Each structure stands twice: as structure tokens, then as C-alpha cells.
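Some notes on the structure that comes next.
Only a part of the assembly is drawn; its chains keep their places, and the rest are absent.
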Amino acid sequence: MEAKNLALISPEGLRIDGRKPDEIRDIKMTVGVLENADGSAYVEQGNTKVYAAVYGPREVHPRHLASPDKAVIRCRYHMTPFSVEERKSPAPSRREIELSKVIREALTPAILLEQFPFTVIDVFVEIINADGSTRCASIIAASLALASAGIPMRDLVAACSVGKVNGVLVLDVTDTEDKHGEVDMPLAMMPNRNEVTLLQLDGVLSVEELEKAIAMVSKACRDIYERQKNALKAKYLEARKVN
Amino acid sequence: MMSKVRRKQIMEALSSNKRTDDRGLEDVRNIEIRCGIVPNADGSAEVRLGKTLTIAGVKMNIGVPFPDTPDMGVLIVNAEFLPIASPTFEPGPPDENAIELARVIDRGLRRSEMVDLKQLCIIPGKAVWEIWVDIHALNHDGNLMDASAMASVAALLTATLPKAAVNDKGEVTLDKSARQKLPIKGVPATITVAKVGDKLLIDPCLDEEEIADAFLTMTFIGDKTCSIQKRGEKALSIEETLRCVNIARKKVEELVNAVKEATGYGKN
């Protein structure tokens, strides 16, 4: 919680892992990794590693949870006990329950729910290793899983975090930067529509810094968006090769 | 579920920048704050925001600090949405909405550094004050978030704790006759802006919440934001997001003053 006066930015203006402030970590995106799911993806962003799977649209149990107007989305963000520094209990924590909610709300605006009344779409996210920005990686992966499940979408949802460390705004915050920095602010958006679907600020920013941070992270989202499209294209081409 | 008639009324009022209770888009409902109503609590406040009623109580005890902040007190926020408050609330452990509310208020209190947790350390790494803020909704007519944040802030501002000392044996002793206020560094304000249709409005009542697209809840300390949470099933454009921030910013002083008035904070 406390800024520990750790040097998170070197005299050369570089971060602990050598990145420039506006540089995101390497991302690896693989679509279609879990055969039982209707859609799935694996995302590795630095040491943050996430599986996402989509089941549905499918029947709802119990029935009274269904809606006659549209599909219901359920989302479960879950961390494996070994994904964090101290083993965590596998039972959902308050943090996981909150993140499940905001991730669901980050995805919902992108999905054409009206096309699937009386059904449920389940989104499961499993954090295999956590090194900061896990909710953003989860949204990236879940968005790919939804698209690969063939669920019609207004746009893909891209996500990235922006932080403030040693007074400098930085993209794609790591665990160390989160713990010892001043600010962590994840944002998700539909880049093609310029619409924000998730925004959380945890730390102090002036309104001017906030505007700058939003501009910076939305640019990063556009970059990630292109990579998401490429990952889907790669899967599509591979599928064509196989068939 | 809301009737179509009611929905139409709300939308029509909004189309001329009015609310069905005659408020303007950026008007807060009537605020009533009563402090110190719970003798068994170390601090307490009941907030009535229109017909929304919520209560916050503060209890303090000696606890162990978190390993990564051995020299700081501990602050824990918990919220219960009791079935007494709404026909849609169920008994049982807090659901995702109650948990989100508690965590958003927790981040606002923590990041505003309202309470100087460093002064609540008694023996570094061993004994610190643990502050529990418990929020209970009693009547839900919308905007439980801002009402509960205000109740939490008012309860903390009026809370008192016994004087703690360390005796020869290294044990913590409490002098309950010498109660003092918490060390306060500033007074934050939490403001939610709702998007209904193409309008942005503050302090939504329950009916407005039900038809809102999205919400942006912001906590300010002075003129800086220290916590934001976008909520709701629809999106906000980037331009709308920034407009929400500017609408909220203009209300900070009014809300901070209301709390100061009710708590007497800063009077002497």
C-alpha cells in the first residue's frame, strides 16, 4: 500500500524490467487451447499468465435466472492458489468477487445479448501466474474466447493498465510497480467504438494527470486490439489448414 | 421492475434536464447526517439521502499489522445489504454489489489517506490499531454508494479511541478514560455520476439507477481523484468519462461541507 521509496525508474528513465514508461510487456495470445470449451484463449503478458474459456450460449440452471430478452452473462475470475507469492485459498476472495463483476461488466457491452434470449454465456478466467495487470490480461483473453466461440460482438474488448511510479506515468503495471508505485489504473475499451467498459483508479491523480493517463492507456489498448485481431486470424488460418 | 409509465416520466423529465422530484441533473437529494447514535460503537453515523438510509459504525481493537506495512494501522471496510433495506435484497453473506461497495469505499478512504494510519502503530510489526468500518443499508432508494461513503467518513471523523501505551513487560495497555479522536489528514468526498439515456446526472434515485446505462463513482481528496470505479452493464465514451469527472469535481466542496457541518470537524 505504501510507496516504499523504491527506485522504480532508473536515471535513464527506464523501469525495473528495462521497459520505457509507455512500453507494454511482450504478449503471447493463443486462441482455442481448451477443447471442451466453446471458445478459449491463453494470454501471457510478461509473467502474467491467464486461461479463459467460454461455455455457451447454453441453458440456464436454475431456470428462473434466465431472461426472456437476452442472454445472461456470468463471469468467474479465479486465481490458482499457487499463482501469487503467498498461497491463497482456492475459495473466492472478496477481491475475486469484485473482479468477476467488473470483468463481466467490461465484456457485456460488447456482446449482442439480444440474439440469445433464455440462455447463459459463462466466462471462466483462471490466473495461472500473477504479475500485475491480471484483470486486463483476463479481459483480453476472455474477449478472444468469446470471439472464438462464435458469439456475435459489437467489437473486441482490449484492456491495459496505466500506473504512476516515482511520479512517472507508465503502461502495463507489474506486480512490483503496483505494490511500490503510487497509482494503478486498469482500463478496458472497445477501441473501434472509443468506448470505455472498465475503469478503476486506485491512487491519487490530479484531473490533468487522469486525462493524460487515459489518453496514454487508450492508445495502448488500440495496439493490443491489433494483436487480438491477429491472434484470431492466426487461429482461423490454422483451422482452415486443418480442415 | 419499473413500469413503462414511470420510465417514460423519468426520461421526459430528463429531456428537459429535470428529475421527477424536480431536482436538476447535478442536484443532490436532501442530506441528513446523525452522528454518535450507537453508544457501543467507537464512532457511528446514520445518513439519510432522500429516502435512502444507511448506517456506518466504527469499532477499534488492537491487532497485528500486515507484514508489508508493519508500522501502520489496519483499516477494514465491510458492507451488508440487509433484506430490511429492499425487497430485492436476500439474507446471506455479502453479494457482489455489497462487496464492490465496501471495496470502493475502502479504496477511497485508504487512498485519500484520510486517517493517518502511521499514527495508529503501537509496537511496529506487533501491535497496531485495527479499524473496522461496518456499513449497513437500512432503506435502499438509490445511491447507496455515496450515502455509505458519507456515513463512513462521518463515523470516522467522530470516532474516538482509548489511549494506548506499552508497559514494562512490552504489553499494550489501554486507558479508556482518556479517549481521543482519530488522527485525520483530510476529508474525502465520494460522488457517483450516472448515465441515463444521453444525460449525466448525480445522486441517482433507485428508479434512475434501474434504467441507467453506467455509473462512474469517484472519490476526491481536495481537487484530486484518489479512486474511480466504472460500474454498470453499458459503456461510457471517453468524452463522457471525462465529463463525469468534471461534474463530480464541482460537488466535492458541497459534500465535504455537509459532513464537516454534521461532525463539527475543523470547528476547533
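Per-chain residue numbering starts at 1, and chain names A and B are given in the order in which the chains are listed.
The definition used in the following text is that a residue touches a chain if its C-beta (ideal position, glycine included) is under 8 Å from a C-beta of that chain, and two chains touch if they have at least 3 such contacts.
These numbers come from a predicted model, not from an experiment.
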item: Formula for the entire assembly, written in the chain labels shown; value: A x3, B x3
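Throughout what follows, only the chains that are shown with their structure count from here on.
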item: Interfacial residue positions of subunit A with respect to subunit B in the complex; value: 1-2, 94-95, 97-98, 100-102, 105, 108-109, 179, 185, 189-190, 193-207, 210-211, 214, 218
item: Subunit A partner contacts - residues on subunit B that touch it in the complex; value: 66, 68-69, 72, 94, 96-97, 99-100, 102-103, 107, 110-112, 216, 218, 221, 223-238, 241-242, 245-246, 249
